[in-house]
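A single protein chain has been omitted; all remaining protein chains appear in their positions.
The first chain written gets the first letter, and so on, giving A, B and C; residue counts start at 1 in each chain.
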Amino acid sequence: MKITLNGADAQVDSPPLTPLLHVLREELGVLSAKAGCENGGCGACTVLIDGSPRRACLTAAIAADGSEVTTVEGLGTPEALSPVQKAFVHFCAAQCGFCTPGMVIAATAYLDKGGSGSREEITEALAGHVCRCTGYLKIVDAVAAAREGDFDMSVAAESPHTQVRA
Amino acid sequence: MAATTAVLFPCSPGEAIEAFGDGDGVRILAGGTLLVPELHLRGGAPEQVVALSGAGLDFVKEPCDGEIMARVGAMTPVDRLCTQPAPIGPAARGIGDGEIRAAATLGGNLCAPAGFGDLQAPLLALDASARSAGSDRERTESLEDFLAARDGRLLLEVSYVAPLEMGGGMHLRTTTDGRRVFDDSHYSRPAAGAFASLGRPHAHHFTVMSVSGVRTVGGEVRLAAVGVGPVGVRLRAAEALAHDPEAAGAAAAEEVNPSDDPLASGWYRRRTLPSLVRRVLSELEVGS
Amino acid sequence: MKAVGARLPRYDGVGHATGRTAFVDDIRAHGTLWAKALRSPHDYATITRLDTTAAENMPGVRAVITHADVPLLEYGHLSALGIPADEPLLAKDEVRYKGQPIALVAAETTEQAADAVAAIEVDFAPKTPLFDVRKAFDADVSQPHHWGTVYPHFEESMDRRQIRKGSIEKAFDDADKIISGVYRPAAIEQMPIETQVCLSVPEPDGRFTIYSCTQALYFSMGVVAAHMQIPLNRLKFVGGTVGGGFGGKVDTATETVCTLLAQRSGRPVKWRWTREEEFLCSSTRAPWHMEIIDAVTDDGWILGRKMLTLHDAGAYARFSPYGVTKHSFHHTGAYTIPNLHFDGYVVFTNRVPTTAMRGYGVTSVSFAVESHMSRVAEELGIDPFELRLKNANRIGDTSPNGIAYTDPSTVDVLHAISEATGNELAPGYAAASRQRRAGEWLPDHLLAQISDTEVH
Partner (left out) sequence: MAIQKGHGIASIEYPTGMNQNGDPSQAWIKVKPDGRIDVFSGTTDIGNGSKTIQSQIVADTIGVPYDWITFDNSNTDSSPVCTGTFASRATFVAGKAVLKAAQRVRERILEVAGQEMEISPDDLDLDDGDVFAKDAPTRRMSVGDVAAAATWTYGELITGTGAHLNPYVPIVDSSTGEVDSPPHAAISYAACAADVEVNDETGEVRVLRLIQAYDVGRAINPALLEGQIEGGAMMGLGLGVLEDSYPYYPSVDNRAGDFGSYYAPSSADLPEMVNVIIENPSVDGPYGAKGIGEMANNAQPAAIATAVHDAVGVWVTELPITPERVLAALDAKSGGSGPRREGKHVAYDEEISINAVGTGLAWRAD
């Protein structure tokens, strides 16, 4: 089996029914997709397969044969963050960071599909992704703002939900 | 995920039926959402897996001229059903999240263990037929019989009289001896569909309970539910009282025997089933 | 720009967003073995036979350990606080909850490890479990723990955490109404998205490098060192970056067994819990049973509180006595109540041992007290803000265990919520403050509790 992984060819030798998540992590050493439940329930392993978000833990290696697989490593690098990655940093939308790669992939796919960025649409698009830390609000705000682009990355975004009193 | 498992890739429905044989020792890889984690986490090692992705079973055939039947292939991804008229569309939209719906298939959903069969109820309400293959080769039966049998057959497609809004259909048909006759089957064509489910907006937990309903051109009402037993069931006692939603709801609660699971108790399901029945009947605009 | 007070992005935000942050499961060590556990299928049973011979001879198996392989089987994580040890690292003579680990296998693949676990020969004689904390004091009830149904090792061998302040009898006598309620918050999962995971690597110098998801590196290092009976310098804990904790990763659930397996096999060993194990076998937040009886006046003063707390600890003590003590210290919530009679029990049941979770010991109190306050307000026909502002902790008021409050902000946060919700307080209540009680804010029944010490 062969896949195109983040733009480069990769040979896959795992048995054909191995979950793609296992192929990525244990055979190919691509570690951003996380094994949060390995049962489709948390979304921490979501990757793009031919541009569409899919749970890597539910995808048989053979089902990805010949596909283009993109993990969050393929979206941007620390030096050149993708718009969604920038927004996640700027809005402090990651806390422990374990669900973040799956969230970033799902958010990227949602925006690439032309999502309007409304709160209703974003929560629907991300509703299968479990985050225990953030309460989702900063994630939704980050995705809503991601297309605006140029953030001052040395500071975090102001929150419209907060009032401070001395 | 044993390395020894043989994976077959049939290229047509015929090849799929051939590969499946009598189904002994065979597992089906459809969308993978159930089989892949099961083999990975439980370590099962089936002799043979038949992967249906290229078997020509991914289709939604809405009725065209001369037809009144809609046909949906077992490999059709759930997300392709989301735009179908009620009750199929809203039931499909309640399954998992977009990523799951893009992978999961109609066949996988209908044949899945208890807790997953969201699409059973809408198709039971549509009085769908199931075409399957297995030890006695191909067979077409009511979906209700197919679900009741649970005898490990390969589901190929489901078909049902298409709702009016899907178009197609005619009132005359040609018999085998060449006569053109008036066909009264249009009286069973769905004129309205409705769906109601319990549960907060959800994406990563399963449906607690839902009711699907259909009203035909002829005024017949068919109701079905999932979440009240291991598989979806027709609510025939409720159907008989459809003109009286209160009575229909009460009858529905009497004719099911739901059990406790992590999502809700049998008591709660029985207690709220009448509400869903009433909601569906109201949407179907039957009764008072 | 000053850093303190600034909205700075997370130190590790770029790592998280690019998937570069290395969690324990992302560490790679050559030749790593995978661990799987044999867990109890019973809620409560005697182990009548345990034989790992067949498992040891299964393909790919490199080490199998049971209770017999743990140098110090029982170690009290809070022995420094006087809480004695009660829980074996691996079950020995009996299992007290479904999912309790009995033996661990390390093998070349997870499948081989699972197959070997299935090959362990073990027999049980089931016993009658106890699940309902309310039955713990019944005469003929099944004893879930060798200490009985309740933890008996509070100070001076008391079987409960007790608070007594003022005179509850007088409060009840003086009350216009005595209002009781029962509050039962559920067990929930800490549910970090990263499940319990450890990788223990034996080093050539005889040390072990332990990649751990613990919330407490030094605490967990102490636990492993104690179980293994080795000095701290044989261990190097690597961690500090954790995929969510919420209290559940204080248990040190994986580190010792991984290291024992690594020691025995001479190979790195990883044990990563499945989500199912995390849900069914990891400790939860405790379920609590709380009964509150408040002696109140018609104009909204709380004269006294009698409270019973049953903390469902599950099968072993873990941190429960600590949690109940903390609970007792806060059982008046954000309010000043001068007459108190509190009894709190750590009750053993045959469910998964409970452990710390966010708000440990107090989350339960907050739910019980605040629900009860709302009820009292409704029963008395008093505005819920006014009832709370009246009784709110103020400077110089004393806590259940007699400590003066120095900077209580209950009045401030209530004012803030009132304003933010568009509620209008009556002038007297809008003018309330945190300052020492005086005038109408200091009725006679509160005089005696006030601290005469200078507080800031």
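The rule is short, and it goes like this: a residue touches a chain if its C-beta (ideal position, glycine included) is under 8 Å from a C-beta of that chain, and two chains touch if they have at least 3 such contacts.
Bear in mind that the values here come from a model prediction, so they are computed numbers and not experimental data.
Taking every chain of the complex into account, the chain not shown here touches A, B, C. When the whole complex is considered, the residue among C:Ser320, C:Thr410 or C:Gln449 that touches the unshown chain is C:Thr410. In the complete complex, the hidden chain is touched by one of C:Cys198, C:Met221, C:Ala317 or C:Ala432, namely C:Met221. Residue in contact with the omitted chain (choice from C:Phe124, C:Tyr183, C:Phe348 or C:Tyr429): C:Tyr183. The missing chain, though absent from the display, is touched by one residue of C:Tyr151, C:Trp273, C:Trp301 or C:Phe342; that residue is C:Phe342. As for the chain not pictured, it touches chain A at residues 37, 39, 41-42, 92, 95-97, 122-124, 126-140, 156-157, 159, 161-166.
Looking at chain B, the residues touching the absent chain are 115, 198-206, 260-265, 267-268, 271-272, 275, 279.
Methods note: only the chains that are shown with their structure count from here on.
With chains as nodes and touching pairs as edges, the resulting graph is complete, every pair of chains being joined.
Between the Cα centres of chain B and chain C there is a gap of 45 Å. The set of chain A residues that touch two or more partner chains comprises 38-39, 41-42, 130. Residue positions 1-2, 41 of chain B are each in touch with at least two other chains. Contacts from chain B toward chain A in the complex involve residues 1-3, 5, 7, 29, 31-33, 35-37, 39-41, 49, 51, 53, 96-100, 102-103, 201-204. Chain A contributes residues 25, 29, 31-39, 41-42, 44, 71-73, 75-78, 81, 84-86, 88-90, 92, 94-101, 104, 130-133, 153-158, 163, 165 to its touches with chain C in the complex.
Chain C meets chain B in the complex at residues 110-111, 114-115, 274, 276.
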